[in-house]
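Please see the structure below; I have some questions.
Now for chain A:
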Amino acid sequence: GNAKIRIGYVSPQSGPLSAFSEADNFMVAQFLEVAKAQGLDVEVIVKDSQSNPNRAAEVARELITRDQVNLILVASTPETTNPVCTIAEAEEIPVISSVAPWQPWFIGQQGNPSDPGSWQPFDYVYHFFWGLEDNIGAFLRMWDSVQTNRKVGALWPNDGDGNAWASEVGMPPAAAAAGFELTDAGRYQNLTDDFSAQINAFKRAECEIMTGIPIPPDFTTFWTQAMQQGFNPKVVSIAKALLFPESVVALGDLGHNLSCELYWSPAFPYKSSLTGDSSADLAGKFQEAAKRQWTQPVGFTHALFEVAADALKRAEDPTDGDALAEAIAATRLDTVVGNIGWGKENVPEFARRNVAKTPLVGGQWRRKEDGSFDLVIVENGNAPEIPLGGTLELLA
Partner candidate 1 sequence: MAILSLQNVSKSFGALKVTDDVRFELAEGEALGIIGPNGAGKSTLFNLIAGNLRPDEGVITLSGRDVTGESPMQRCASGVGRSFQIPQPFGHLSVYENLLVAARFGGGVSGHDAPALCMDILRRTGLAESAAKPAGSLSLLSRKRLELARAMATRPRVILLDEIAGGLTDGECVELVATIRGIHGEGIAIIWIEHVLHALTSVVERLMVLNFGKMLMIGAPDEVMASPEVKEIYLGIEV
Partner candidate 2 sequence: MSSSFSKGSARSLGIAIAVVLVLGMIAVPVIGSRALVQDLFSVLTLLVLALNWNMLAGFAGLVSVGQQAFVGIGAYVMFACTILWGLDPLVGVLVGGVAAMLFSIPMAFFAFRLNGAYFAIGTWAVADIARLVASQWTALGGGTGTSLPKGTTKDMFGVPFVKDLLDVSSAAAADAVTYWLALALALAMLTISYVFLRSKMGLGLQAVRDNLEAARSVGINPTRLKALVFTLCAFGTGLTGALIFIQITRVTPQAAFAVIDWTAFVIFIVVIGGIGTLPGPILGALVFYALERLLADYGTVYLIALGLLGIAVMLFARRGLWGLITDRTGFDLLPLGHAPPAPLSETRQPVPERT
Partner candidate 3 sequence: MSEGEPLLAVEALTAHYGDFQALFGVDLHLDPGGCVAIIGANGAGKTTLMRTIAGILRAGAGRVLLDGAEIQRLAAPEVLRHGVAMVPEGRKLFPSLSVEENLLIGAHERKGDGRWNLETIYDLFPILRERRRNPGTALSGGQQQMVAIGRALMSNPRVLLCDEISLGLAPVVIRDIYAAVPRIRESGTAIVVVEQDIGQALKIADYVYCMMEGRVTLSGRPSDLSREAIHDAYFGVSHDLA
């Protein structure tokens, strides 16, 4: 097409979730530069969800009715992605979404999450990320690689992530199938100040493995209390809370050898379709521009623009919603976070149309002499092309 294409970009740039959006400015600037060079006439309108779902819904409406965007890119946590996608679907505006496990994204947007029969696919919103099964699989394989009593304590909050992990699409059936015995102390509210009840439950069940998906402050509270109260598991694999290096550095000694999911790092052997940069290059450029350490979402912020550029180029008329949605659905693209394509077999039937998966491996934080941490890849069953950096070590 000839008309200028307007892209809306929504992410939590302020508020408690703003750590996810550190790469936004850099990526938008980079994209505009590259797009221009490649002959794409685009404009990006950046909106801040302020980490607030109500605000996310508002800016989505604004983008659609006021700015009349042709495409929305949305990133980071269901708090931001879900309201935006729900509204865009109703307004028939295509969306590319990422950085939220696909279950809370897909199931969370269904009217009745507990009734799979009622779930419906979407026509305009497309999501790429990994799913709980990948994260769970990585954790289970990590635990399999060491000697334990196979008893697992789980710390799952009553929020989108925690409920998804605890549900029948989450960990309980997978752990049972893999021969692990799970102790789930029950859903708690975020920002809880005391985890004695959970610690007691884990101690009673003699859990040697600990998992969960708490927010960072809660994990710190839990973990220091666990140490104080003499709960010393051999393996601790925590999703979400250990995503950002700052949270791990904050733990000091206590952070050593904790393990977590790892969905992008400079060590990933992929290249950007947009700039041709390798993962390591991208991380380097980001660190130079933003003056801070790379984080896992950085790759995905970039990949969002990769997918967008690719779809815009392929669409017959990028200003036509249906045509653009069709182009997105037909994506088959090697990006800096791996191959992205919708409709693949690795996603269950009901969500296949709207969800594309990217690889996820297991990582372990290793404390260095100077107090900083390395995130070492210790498990790659999901994506063997990603090189291992070591093997899982037990906690002291």
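Operating definition for what follows: contacts are C-beta pairs under 8 Å (C-beta built on N, C-alpha and C of every residue); 3 or more make two chains touch, one makes a residue touch a chain; residues count from 1.
As a selection rule, all candidates are chains of the complex that A comes from, given by their letters.
Predicted model, so just to flag it, every value in this text is computed and none were measured.
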Ask   = For chain A, which of 1, 2 or 3 is the touching one in this complex?
value = 2
Note = Residue set of chain A touching candidate 2 in the complex reads 13-15, 46-48, 50, 52-55, 57-58, 61-62, 65-66, 78-79, 82-83, 86-87, 89-92, 104, 108-114, 118, 120, 122, 157-160, 162-164, 187, 189
